[in-house]
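In this view, the complex is presented without one of its protein chains, the others remaining in place.
So, chain A:
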Amino acid sequence: MSGETLLKVQGVETYYGNIRALGGVDVEVKKGEIVSLIGANGAGKSTLMMTICGAPQARSGSIIFDGTDITRMPTHLIARMRIAQSPEGRRIFGRMTVLENLQMGAGLDNMKYFHEDVERIFTMFPRLKERINQRGGTLSGGEQQMLSIGRALMARPKLLLLDEPSLGLAPLIVKGIFEAIKKLNQEEGLTVFLVEQNAFAALKLSDRAYVMVNGKVTMSGSGRELLANPEVRAAYLEGGHH
């Protein structure tokens, strides 16, 4: 599994105004891996994901993607480096149809692979095909999540960032989405960096994982190790939230 490094986040500090959200984070994602980042609300998981995308930009530290320093790059150029994101809250285009949403994802290659890729995504998420001309805003939560992932995949990414794909979805749909992610990783070698509160599902899926507390990475290891770790179990797997 451990190939060459695709994404290297080193000592990244991010601020919202004067409030430090990330206090020197180191994360590494290798090609072909599924890496997940787990942690409680407000730990800075989404902030790290957004910092990788350049909004907000890191105040210090560096983010290297595929040999290029992207720390100070504007978001749209980072996206053109083939980092696709399914952002928190899905952020699909509500008044545009499913097909148009997918079209927006295919802009990087000037629609060259559009038909091919649309078919691929419809095979993965047949529900989207049924709703092809329906407006994004009228889809159910799970369908919107599928659309958000599908739209990100249309860009033929080297790295897929997924921010809380299970948020607000029924367990069965979450299972389906996680299976789709696993399949993408195994069959197409897609590298995935996943932020999740649903720690159990995320850890089961991942090759490696990081645990984040108060803007810092406190633990890391293989998914299986962390699943067995008593501290992780106590904090994220048992009791209150799943």
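Everything below uses one rule, namely that a contact is a pair of C-beta atoms (placed from the backbone, for glycine too) under 8 Å apart; a residue touches a chain by one contact, two chains touch by 3 or more; residues count from 1.
Note that in this section contacts and distances are computed from a predicted model.
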| item | value |
| --- | --- |
| Name per UniProt, for the chain absent here [options: "Iron-sulfur cluster assembly scaffold protein IscU", "NADH-quinone oxidoreductase subunit D", "Formate dehydrogenase subunit gamma" or "Branched-chain amino acid transport system permease protein"] | "Branched-chain amino acid transport system permease protein" |
| Of A:Lys31, A:Arg91, A:Lys182 or A:Arg224, the residue in touch with the unshown chain | A:Arg91 |
| Per the touch definition above, residue among A:Gln10, A:Ser62, A:Gln134 or A:Ser222 touching the missing chain | A:Gln134 |
| Candidate in contact with the missing chain, chosen from A:Val12, A:Val29, A:Ala43 or A:Val118 | A:Val118 |
| Of A:Arg80, A:Lys112 or A:Lys175, the residue in touch with the unshown chain | A:Arg80 |
| Residue of A:Leu37, A:Cys53 or A:Val232 in touch with the missing chain, whole complex considered | A:Cys53 |
| Residue ranges of chain A at the interface with the undisplayed chain | 53, 55, 74-77, 79-80, 84-85, 87, 91-97, 99-100, 103-105, 107-108, 110-111, 115, 118, 132-135, 137-138, 151, 155 |
